[in-house]
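Missing here is one protein chain; the remaining ones are kept as they sit in the complex.
Each chain gets a letter, A, B and C, in the order it is written, and its residues are counted from 1.
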Amino acid sequence: MKLGFSPQEEAFRAECADWLQAQMTGEFRDIRGITTLTAKAERRKEWEQHLGEHGWSCIGWPKAWGGRDATLAEQVIFAEEYARAGVPGRVNHIGIELAGPTILAFGTEEQKRRFLPGIAAGSTIFCQGFSEPGAGSDLASVRTKGRLEGGEWVVNGQKIWTSLAHISDWIFVVTRTEDGSKGPKGLTFLMMPLDQPGIEVRGITQINGDAEFNETFFTDARCPADSMIGGVGDGWKIAMGLLAFERGVSTLGQQMAFRNELDEIIAAARANGAAGDPLIRQRIARAEIGLRLMRYGALRMLSNTDHSKIDGAALTYKIQWATWRRSLGELAMDVLGQAGEIAEGEAYEWGTLPNLFLYSRADTIYGGTNQIQRNLIAERGLALPREPRGDL
Amino acid sequence: MKLGFSPQEEAFRAECADWLQAQMTGEFRDIRGITTLTAKAERRKEWEQHLGEHGWSCIGWPKAWGGRDATLAEQVIFAEEYARAGVPGRVNHIGIELAGPTILAFGTEEQKRRFLPGIAAGSTIFCQGFSEPGAGSDLASVRTKGRLEGGEWVVNGQKIWTSLAHISDWIFVVTRTEDGSKGPKGLTFLMMPLDQPGIEVRGITQINGDAEFNETFFTDARCPADSMIGGVGDGWKIAMGLLAFERGVSTLGQQMAFRNELDEIIAAARANGAAGDPLIRQRIARAEIGLRLMRYGALRMLSNTDHSKIDGAALTYKIQWATWRRSLGELAMDVLGQAGEIAEGEAYEWGTLPNLFLYSRADTIYGGTNQIQRNLIAERGLALPREPRGDL
Amino acid sequence: MEFAFTDEQMMIADTAFAFFRENATSDRTRKAMAAEGIDRELWSAFCTELGLSGVGLPEEHGGSGLGMVEFAIIAEAAGARVAPLPMLGLATAARAIAAGGSEAQKAEWLPKLISGEAIASCERVAQLAEQGGRLTGTITPVPHGALADVFVFFSPGKAWLVRADAPGVTVAAHVTMDQTRPFATVTLEDVLAEPLADPQAAIAALHAGGWICLAAEALGGAQEALDRTVAYARERVQFGRPIGSFQAYKHRLADMLVEIEQARSAVYWAACAVDEQSDEAALALHAAKSFCADTFFMVAGNMIQLHGGIGFTWEHDAHLFFKRARSIQTMLGNGSFHREQVATMVLGEAA
Partner (left out) sequence: MEFAFTDEQMMIADTAFAFFRENATSDRTRKAMAAEGIDRELWSAFCTELGLSGVGLPEEHGGSGLGMVEFAIIAEAAGARVAPLPMLGLATAARAIAAGGSEAQKAEWLPKLISGEAIASCERVAQLAEQGGRLTGTITPVPHGALADVFVFFSPGKAWLVRADAPGVTVAAHVTMDQTRPFATVTLEDVLAEPLADPQAAIAALHAGGWICLAAEALGGAQEALDRTVAYARERVQFGRPIGSFQAYKHRLADMLVEIEQARSAVYWAACAVDEQSDEAALALHAAKSFCADTFFMVAGNMIQLHGGIGFTWEHDAHLFFKRARSIQTMLGNGSFHREQVATMVLGEAA
């Protein structure tokens, strides 16, 4: 057990910090400090490409595919420095963190050649098509249909909560390709280009006034037959594999964004006197402790090299951060007081902390609600009886 | 809507207060301030009889059966003054508050004549035999058997959590009288004398070192055929009726005991400086608010004269007070600090506040756990689907 | 001692709930949110057709008498629809004028406020320079500040009436998180203010009115949020079952009802205690404001959570409840302020 970094690792930290800070004070200073996923999308696509050009796009990937074969410690360091420099979140995080690793793990050599270079270069932006209206957290009840026709997959149906679909190039979708199949059987995992007449993307405005999420409609949408990952009927297996990547190193980058949010709360409390309130002090201490424990939980999870075994830290991670961040949003508003309820400008647009308060209500829902997470923890982590499906 | 009391009611209050205080400073001063249900049992039986002699034993009962036909307001007043005078809890509370009202509602004239005078006079102490080992909160899975034999009921089986059985004269039990019946069907409600060879009572020591609860074993235990309330197979209906009385005026007496506990915490906080801690102040304020809301919830529930309709206040009352009191126990210990973990004497016996802390862990369990209460609230109060029974 | 509605109170409740259910629709509310933040047509109908705006205000100035219990019933009904109305000004400013204003002030303003011709707003001032009956300073945030015709401003021991059209008054409207009750900043520069004749009575009345109004709104909002979530739980199918059949979901709803039932006791205890001038009134007011605000926030947060994805969309009404709940929490003193007042009553001043 060792928490410190070696001199080589500290040197790598300096290299990351220097480069990132140089970009954020130089060519890309206009995107520094953005905290939503939607603002300045075009410039952020340029940033993705810039990262790719300089080999910082996907350092954990194999060198052969544009990565650096970075060690865990290096990935931790990069994530920390990325956020510390005020770099905004990756608009291609789905491509880098989910689609790429899924193709690496389950794709053919041809698929790797076709997709990975574009993702690594920041020129192929991916989004995710799992949820459907009426299905919510229940991936097994997918109804979007796929059929093979003339060497192409033809897809009909609707996905929802497709984050950033409006600025993406490709979408991966789970489709039902076996007529009459039910639950996890008969599903196939496809990758489809978004720019085609058969696909329409409509924004969903959220409670914070922003529109990160979309509904995506498929009407005889098409992709080549070999855009399928795995085989026909393997969709469930691939989707589950992909979701496991969600608990990867990317969690550390997310945590650094949380660090920035908490720091902003601390600064606000110092500025407006809330820092003198013993009740607020206790809550800030709890938030600080929670964030640190999230970091060490993630390191424990990532240091666990026996990935065949689902460990407690990995299973509990989603509900832990989502619940922590929701509390953080409430703390932020209690620190700000009524000032937090007033927008700075003339539009219904919110600064980092009020936006955190509003947006964090979604954290405990998307990617599996807290309720679903507790089922998973109890059933997989504690081997308790499974919640029965009904037949409605 | 009216919360104040009339001059007549205030006069009644003075009468109660005068009499109760006179007893607690006079003949019965040795039992003043006792907070457990088990201490000085013999003297407290004498107190029951003393109450009966002076017509204060069951003021809400009809005059014909030893009561005073007291109005709701009068019952509220008596309960408040009872606790304010430091009178200990009623060792016959099961008789007065559950058995008596059940006999009044469902018994024959003969049964009323046989049981009510003794209960009212404090000479017949009742206890309750509902729970069974292995059944816990699940009343419908009663396995204790009753059969009619030679004009008598013969009972075999075991009850558990029979509070105060060791100092009681009679026990009411729910027995399964129809062979092969399941669930709420085939149950019969019997009243049995405890002093007989077929019944053995063994104390269960609780986490506070006290032994209020018992296991009660029935081995060919007997009672006359007409000790049955209602008919053969009516046991479930009678038991449910009885449980409804638990939400009656007795709740107000219980609340006044809570008032005394909270006052003791307030006094301790003032004495040891905890009253200056802003965190403790918030928690004491919450406790004070919670207790007041419990009072007004009970008054709302009791003022609801349409008892055919189960209202929200009545359904939520049990979980509300049990949860409140459990928090009160934690608050008490946090106010006392480590001093609360040290007994005053040489035995494992605890003062009011540490005892509150330990004993209150049982409050959220007996009489239907918090989990069962939430089922009831959701199913009866919100008409949500019932939790299915299994078939193990 | 009878803690239940009288027949008359029942009738008021039926009338008010039916009125708001029918008229304070989501569509109308959203139109008001996108515009100035008040549904003026609804307010006018409430004041004139329904005729309940005078509840708790003196009959000689157009009010209908009655008390805080009846007012709480109305605020509860309006709160259940998150109605974008200047109800709070009626609870605070109008009551302050009725309790502490001069006869001339009452005669001028109460009839207009009760008829809906004028809108009132009220806020505590932190720093204000007073010179020769003229006020200078900035007051923020002022609920409905940009829409009010008359303001009651107060600080400990002092209360003034300020006309919105008085020279030197500047108002800046803000985009507010809860768009159903927008804030503004009011700047006074050497503005002629009329002191209220009895500021102590005015301040006591506006506090009681404001706290009960917010507590009752919160109660109504929480009950409605629960009802809608329960309805959704019965309908919505996931994993082949109505989601309301999942025990964890059921228990969450049960916990919501447990809090709401207490909030209901709190509102009517406080209202009744004020009407009966009980010794408990002050404690009851602090209890009601803090408890009901917390309950509403908890329930509205759960409303979002238990609706899943749809719950955090703009299209669904859940966010209206949630934002109103947040705004009630901080308005007129947050929870820890009110609990500290209760602590002072039972423990004495903090060291």
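What to note about this one:
Heads up, the rule we're going with is that contacts are C-beta pairs under 8 Å (C-beta built on N, C-alpha and C of every residue); 3 or more make two chains touch, one makes a residue touch a chain.
What you see is a predicted model; the values in this text were computed from it and never measured.
Seen in the complete assembly, the chain not on display touches A, B, C.
Considering B:Thr25, B:Thr205 or B:Thr219, the position touching the chain not shown turns out to be B:Thr205 (whole complex). Considering A:Lys185, A:Arg202 or A:Arg270, the position touching the chain not shown turns out to be A:Arg270 (whole complex).
Where chain A meets the omitted chain, the residues involved are 1-5, 9, 72-73, 76, 266, 269-270, 273, 275-276, 278, 281-282, 284-286, 288-290, 292-294, 296-297, 299-300, 302-305, 312-313, 315-316, 319-320, 371, 373-375, 377-379, 381-385, 387. Counting over the whole complex, chain C has residues 246-251 touching the chain that is not drawn. Residues of chain B in touch with the missing chain: 131, 134-138, 140-141, 160-161, 204-207, 209, 277, 279, 333-334, 337-343, 345-348, 350, 354, 357-358, 361-362, 364-366, 369-371, 374, 387, 389-392.
Assume only the chains that are shown with their structure count from here on.
With every chain reduced to the mean of its CA atoms, the largest distance from chain A is reached by B. Pairwise, the chains sharing the most contacting C-beta pairs are B-C. The distance from the centre of chain B to the centre of chain C, each centre being the mean of the chain's C-alpha atoms, comes to 40 Å.
Averaged C-alpha coordinates give centres for chain A and chain B that are 54 Å from one another. Shown for chain B are the residues that touch two or more other chains, namely 278, 282. Chain C has residues 242, 245, 336 in contact with two or more other chains.
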